[in-house]
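Incomplete set of chains, arranged as in the complex.
The first chain written gets the first letter, and so on, giving A and B; residue counts start at 1 in each chain.
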Amino acid sequence: MQADKLRNEVCTANLELARRGLVTYTWGNVSGLDRERGIVAIKPSGVSYDRLTPETMVLLNLEGDVIEGTLNPSSDTPTHMALYRARPDIGGVAHTHSTYATAFAQACTPIPCLGTTHADHFHGGIPVTRRMTEEEVTDNYEANTGRVILETLDNQSSIDMPAILVANHGPFSWGKDCQAAVKNSVVLESVALMAFLTRNLSPEQGAIPRYLLDRHFGRKHGPTAYYGQPEA
Amino acid sequence: MQADKLRNEVCTANLELARRGLVTYTWGNVSGLDRERGIVAIKPSGVSYDRLTPETMVLLNLEGDVIEGTLNPSSDTPTHMALYRARPDIGGVAHTHSTYATAFAQACTPIPCLGTTHADHFHGGIPVTRRMTEEEVTDNYEANTGRVILETLDNQSSIDMPAILVANHGPFSWGKDCQAAVKNSVVLESVALMAFLTRNLSPEQGAIPRYLLDRHFGRKHGPTAYYGQPEA
């Protein structure tokens, strides 16, 4: 039953990616973790979004062994697993090839924090990983992608920075659950688009001042938050 | 009853922002003022557009005290209030993070009047505020946002200039009522997009001549207007 709930949530989150226009054909994937039971549900590999149902989700343990489901899991599964194992506060991961975030990733360029839309959701510029070496790409490519992401994040918290750009590839995002991971993908794409345009208008534009970044991030996150409604 | 009408109008105007593609998730907010009774209705904070109903609108007096409604009002409420108190001809205010207008705001660049689409609706370039100081951001941030908007508008009339860009943040617009404020947000986004493209094609392009600006603005506003139909 718990597994059913997880499958439902992860299926819905994958469909949300498609509904928000972030994916083409079978690109992209979302997973969710039930940390108590150590079970991850993830999109099956190469299945088109209009055929996704909760039953097609693949269940794995945190070592990446399939424990339920007849389909192959997303080929990016080892990247998701690396994030779940290293970061205890992550409960969902999303990966897309969304247009503007991918353009920044392809340009190997971080997205500087150029405005309050960005500051409301990311506590600083979105980092980009270094390029992966031939060795990292040839063997255990997807697991190594996870390692390079973690190396780049270093000691930044998963709350402060819930997304990253993998150089030459595209964005990954995460959150407390799979819905939060998807939301961070959507906001990232919007922030990337605005940053692209801002750089066109003003190529030397620097990041907003720290006090404005802190104010906006703090309006929505942590003990100083006053945006929204008190939780029911 | 009057309050019901105001709530309906403001709810519809908020939904119009979403319908026109100007908002993502819960971003943006619209308010409307019943100046006779001194009552403002505004979107509740952080509530998604598909859950908005007239009943969820929050009613406040012009000092910003909630007088009806159980939800928190938009966190930008003090900005709206500052505009209503200073400008007796404003009856509606809208705030969005619409893509192109926000890009100009992030670039801290005003939008010059480059064509008649702009001149039909704004009597000159759309101004951008100065950046706010650390003090202004740390205390009473949203009220200070209103003060900086008013400082930038200076003695330009609300009819001549019904929108502004807040530096590093995004656009605010206004009008005689909440529908007019939303319309000005939509037109602003369209004008910002065209200005972005025009600057790409011709980086040194200057504003159109004063006589063309006056002709077009005057076709639609004031005693010389001859666009549209006589009011019923």
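Here are some notes:
Here, contacts are C-beta pairs under 8 Å (C-beta built on N, C-alpha and C of every residue); 3 or more make two chains touch, one makes a residue touch a chain.
Worth saying up front: this structure is predicted, and the values here are computed from it rather than measured.
Oligomeric state of the entire complex in this file, given as copies of the one sequence with 2 shown: 4.
The rule is simple: only the chains that are shown with their structure count from here on.
Rotation angle relating subunit A to subunit B: 90°, from a CA superposition, given to the nearest 5. A separation of 33 Å divides the Cα centre of subunit A from that of subunit B. Of all the residues in subunit B, the ones that touch subunit A in their complex are 24-27, 44-47, 71-72, 75, 97, 99-100, 102-109, 131-132, 134, 137-138, 141, 168-170, 196, 199-200. Interface of subunit A with subunit B (complex): residues 114-117, 183, 186-187, 190, 193-195, 197-198, 200-202, 205, 208-209, 211-212, 215, 219, 226-230.
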